[in-house]
Every structure is written in C-alpha cells, then in structure tokens.
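The complex is shown incomplete by one protein chain, all other protein chains being positioned as in the whole.
Up next is chain A:
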Amino acid sequence: MLEIKNLHATVDGREILKGLDLTVPAGEVHAIMGPNGSGKSTLSYVLAGKEDYEVTDGTITWKGENLLDMDPEERAAAGVFLAFQYPMEIPGVATMTFLRSAVNAVRKARGQEEFSTPDFLRIVKEKAKLLKIDMAMLRRPLNVGFSGGEKKRNEILQMSLLEPDLCILDETDSGLDIDALRIVSEGVNALRSPERSMLVITHYQRLLNYIVPDRVHVLSKGRVARSGGPELALELEKSGYADYGQDEASAA
C-alpha cells in the first residue's frame, strides 16, 4: 500500500506539489489525470527519488516504510518502478546488457539469487514475446534510435523483469500509435495482480479504455482536486480540464 500525505515538493525552488494526498491499496490501479503543469510528472519523479525534486513537507509511506529515506536504487529494490515518459539513451550499452545488470542488481538487493545466463535469456525471451519485442532490438544500444513504440515497450519489458509492487507509468501512452498502445496496454494488464499497485499517469482518457483503473484522481495545482471511479475519466474526456485550470507554472 502506498500512502502519500500532505506532500509538498519543489523543483528549482518552485513549489509544484502543494499538499497532495493519495492512497493506493495493494492490487489497485489508480489513474492520475490533470492538465499540463498540475504536477503529474513531478509526482512520479518524487516517488522514484530524483535528485532535484525536493520534498519540503509531508510523508510518503510505502509498505509501512518511509520511502523518502531511500535512495533511488533502494526504492527499486523495494519494488518501486517508474516507466519513464522519455526513456534515456545509453550509447554503446546493449539493451540486453542493461536489462541483465538491472535485474541482477535488484535481485541481489532483494536477497535473491542472480540469474544464470541461460535462465535470464529464457525469461527475457518469454516476456519480450508478450510485448512483441524482437530479440534483435535487445541487441541494439539501449534506446538509441528506438522508435517511440520501441522505447515504451522496452520500459514495460523492464517493468515485467524487475517485478515491482508499485508501477508508476508516466504518460506511457504519449507518442504511441493505436497498435503500439494496445500492445503496451496488454503488457501492463498482464502484470496486474493482487499484490501490485499501479499509478497510471496520463493526459488522455484513451489509455484508460485499455488499462481500466479502479480509481481516477484529477490533479490540479499540485493537489488532488477530485477522485472517482473510471467514469470520472469519461466525464473529463467530455468536459476537458477547463474546470481545473492551468497552473501558472504550466508553461513547463
């Protein structure tokens, strides 16, 4: 269970989150929607522990522990996973090499045994197939020259390999065509389980046709302005975010 209370966070001295409260029980999928600049991506970075995002007040409790005390890699080991909106490129590092380093680092931190090479290959093949990822893609340098769809599928592949309990998907639908959207959504849905919580951040309702959330929250000016069931997303699709305003800082 993820519990966020009165969260205030600043970036470059500017306050973006202004007293955000949110609770995501185990096994539930919550969607975070809201206009540009409402703090959606900031929330995802704060959860993952990005350095420049300073928490000035409030608490984040994850499985009973203070998440804010942990370094980013400790959060990964504790089961927090962020699927990036813009995954980073690392030239010269084969995707497969990166996957294996990450999986083994996390397994080691969790006190699990590292995978042997054949075991790892078998598992990757299995999971890649589900996301229609070609093994040739995994031999290419990480994200270098990947299409938007390839990058996002690669994020979901990492998610399935690292077996997190809290999946944060930051605008995973951006830059995807309808086929890629379906493949990625199926990959995400396959990971839904009673132990796993998901936070699906999106600007559009479209994604939520595929990944149907248990709850929908609308962010506005750094706080949760409204919460409801999946129908709230449909309502927003019609009315837009006009009622929720654009933050003054939304230019970014």
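Throughout what follows, a residue touches a chain if its C-beta (ideal position, glycine included) is under 8 Å from a C-beta of that chain, and two chains touch if they have at least 3 such contacts; residues count from 1.
Definition applied: contacts and distances are computed from a predicted model.
Asks: Match the chain absent from this complex view to the correct UniProt protein name in "Peptide/nickel transport system permease protein", "Diguanylate cyclase", "ABC transporter ATP-binding protein" or "Fe-S cluster assembly protein SufB".
Replies: The missing chain's protein name, per its UniProt entry, is "Fe-S cluster assembly protein SufB".
Asks: Which of these touches the unseen chain: A:90, A:212 or A:234?
Replies: Looking across A:90, A:212 or A:234, the contact with the absent chain belongs to A:90.
Asks: Considering the whole complex, which of A:162, A:180 or A:208 touches the chain not shown?
Replies: A:162
Asks: Which is it among A:29, A:76, A:183 or A:236 that touches the chain not included here?
Replies: Among A:29, A:76, A:183 or A:236, only A:76 touches the chain that is not shown.
Asks: Which residues does chain A use to touch the chain missing from this display?
Replies: On the chain A side, contact with the omitted chain comes from 48-52, 71-73, 75-77, 81-82, 84, 87-93, 97-98, 100-102, 104-106, 108-109, 114, 117, 141-142, 158, 162.
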